[in-house]
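Omission of a single protein chain aside, the complex is shown with its protein chains in their original locations.
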Amino acid sequence: MRIFLLTKTPQNERTKLCLRLLASSEDALVYLAGDGVYNLLGRGEEPGGIRQAANQADKSLTVLVPRHRILASREDLEARGISADGKATVPADFYDRLVDDMMREGSRIYTF
Amino acid sequence: MRIFLLTKTPQNERTKLCLRLLASSEDALVYLAGDGVYNLLGRGEEPGGIRQAANQADKSLTVLVPRHRILASREDLEARGISADGKATVPADFYDRLVDDMMREGSRIYTF
Amino acid sequence: MGTLTIILTDGPYISQYAEMAYKIAKAAKAKAHRVNIFLYLDAVAIPKAGQNPAFFANAGELFAELARLGVKVEACPRCATARGYAPEGGKSEDYVEGIKITSLYRLAEMLEESDRVVTLTR
Amino acid sequence: MGTLTIILTDGPYISQYAEMAYKIAKAAKAKAHRVNIFLYLDAVAIPKAGQNPAFFANAGELFAELARLGVKVEACPRCATARGYAPEGGKSEDYVEGIKITSLYRLAEMLEESDRVVTLTR
Amino acid sequence: MRSFFFLLDSAPYGNEKAFGLLNAAAVSSKMNVAVGLYGDGVYLALIGQDSRALGLPNHSDILYAYPEMRILAHELSLADRRLMSASLVERVELMDEEMFLKEMLQSDSIILL
Partner (left out) sequence: MRSFFFLLDSAPYGNEKAFGLLNAAAVSSKMNVAVGLYGDGVYLALIGQDSRALGLPNHSDILYAYPEMRILAHELSLADRRLMSASLVERVELMDEEMFLKEMLQSDSIILL
C-alpha cells in the first residue's frame, strides 16, 4: 500500500507532483495534514468561475481518489474553516492511524 | 522611476507577479540578484522544445524590458553558469548602483 | 516493530513541521517503533533551550519530551556549527536535554537501518 | 540623504537574503543614507553569537559590522522570545554586539520614517 | 500619510508568514495600510476558522480587530482555488486583477514577507 502524506496547498508544485504519482498508484491512501487539507476545497468543476482552472489537465485530489481512501486531520480542517463534507474521513486518531498504515508490512510512505 | 529588484526564478509566482507589475510601468529598471539572474536564460521562443511554455500569456523578462534597463549581479551570474550575453548590463558596482537608483528622488523600489 | 526516520529542515514556528514531526514520532513511539529524527539545515534550531513562544507550543520542550521517550534526535554538525550551536563532544550547551549534534554520516546510517523515512519540509 | 529600511524574515545560510541585505545596507551606509534593518520571524537568528560557517560568510559578523557602521539592527521580540533569544533590557546575551531586541511597533516607526522599504524574503 | 500594501501570498496556519504579516500590518494601521490577499493568501478569507484545537491564534480574528486596515482579495486567485462561491470573511473586498495591481503600484511601498 502506498501512503501519501500531503501537507501542501493544491497550488504548490509538490502537490502537483504528488498527484501525478498518486495517479499511477492504484492502492493509494492519502493523509491530509497542515495546508494539505485545502485539497478538499471545491470539486472537479467550478460553476461560473471567472476563468477555468489554469491547467485543465491537473485533476484535483478529490477527483483522483475515492473519499474512503482520504483521511484528513480534524484540527487542521477546523483551523482553516474547511469542512470535509463527505470528501474524506476525519478520524479522531489521525496520527495513530497514519503510523499504523505507514509502518504496516509492505507499505511505503511518501511525504509532500 | 520604478526599480524592481528581482531575486527569484522565472517559475516563482512572485516573479510572475513582478513581471505583471513591470508590464504596466513604462519607466521600469530591473535589478537581478540571487536566483533572479535565471530570468536571463533563453529567449521569448524555445526552438524545438518538448512542449510550448506552460502559459503562453506569460512573457519573459527579456521580452518585456529592453537590455539597457536590466542590470545583473556578476557573482550571481557566474555562480549559476549564466551569461548575460547582451541581455543585461553587468556592472562592477551592482549594489552601489542599486542604492543610487532606488534612493534617488522620486523613485520607488519593489522587491520580489 | 519497525524503525522510522524523520528528517526536518525548518526551524520552529516558521512552519508546522516541527509540531507535525512531534505528533508522528510520539504516536510511533507509543506503538513501540524505533524512531530517529535528523535535524538538518534550519531545523538545528528546534532544540534550542529557553524558547518561550506566546502563541505556539514550545518546540524545544516537545523535542526534549521525545528524547525522554527514547526517540533519537540528532543534529547535523555543519548546519549547527554554522548557526552558532557549537558541537562540544556532541552536545550543544544551547540545546535542551537529550539532543545530540552528531554527523551527517549518521543520517546515512539512519536511512540504512530504517524501514520508513519521512521528510517534512517546506 | 534618505532613510532605508530593510525587512528580513529568513535565518542565515538557508537563503541568500541575509548576505544580500548586508551588501545593500553597506552600500547605502557608505553613501551616508540612514539604514534600518528589522529582523522578523526566522531572521531573529541572524545575529546569534558564535556562528562558525565552514562554507559561507559569517552572518553574525556581517551584521555586527553593520551595527558598528551605524546601521540600526533591531529584532522582533515575539519572534526572538519564541525562539529562545530572551529580551533582557532589549539585549539578548546570545547576540553579537550592537543588535537590539525592541518591539514590533518599532517596525511601524521605521516604516513611517523611511523613504524606501526593501523586503528580502523567500 | 504614507501608504503600505502588505501582500500575503501564503496560506494561513501552515506557516508563520500569515500571522507575521497580519501583526506587522496591524501595528502599522495608523498609517494607510492595505492587506492584499493573493495566491495562496486568499485562503485567509475563508469564514469559520477555529484554530483552538490546533493551538494557534485565530488569524481571521485579527482582521476584525483592526477595522482601519483594508483587506483586499485578488479575484483570479480566488477563482483558481474555486473559492468564488465559498463563504468569505465579510471584511474582504474582492478586486479584479487590474484594480489589484493598481492598488499595489499606488502604495508608497509593497511589503511581502
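For clarity, chains are labelled A, B, C, D and E in written order, and residue numbers in each chain start from 1.
Just so we're on the same page, a residue touches a chain if its C-beta (ideal position, glycine included) is under 8 Å from a C-beta of that chain, and two chains touch if they have at least 3 such contacts.
Quantities reported herein were computed from a predicted structural model and do not represent experimental measurements.
The shown chains contacted by the absent chain are A, B, C, D, with contact judged over the whole complex. Of the candidate positions B:Leu19, B:Ile82 or B:Leu98, contact with the hidden chain is made by B:Ile82.
If you put the missing chain back, the residues of chain D touching it would be 13-16, 55-57, 122. Listed here are the chain C residues that touch the chain not shown: 7, 9, 40-41, 78-79, 104-105, 107-108, 111-112, 114, 116-117, 119, 121.
Not every partner is drawn; the one left out touches chain A at residues 2, 13-14, 17, 20-21, 24-25, 108-112.
The working rule: only the chains that are shown with their structure count from here on.
The set of chains touching chain A and also touching chain C is given as E.
Counting C-beta pairs in contact across D-E and across C-E shows that the higher total falls to D-E. Inter-chain centre distance (chain C to chain E, centres taken as mean C-alpha positions): 33 Å. Averaging C-alpha coordinates per chain places the centre of chain B 26 Å away from that of chain D. The set of chain D residues touching two or more other chains comprises 41, 78-79, 116-117, 119.
Residues of chain B found to touch two or more other chains are 108-109, 111.
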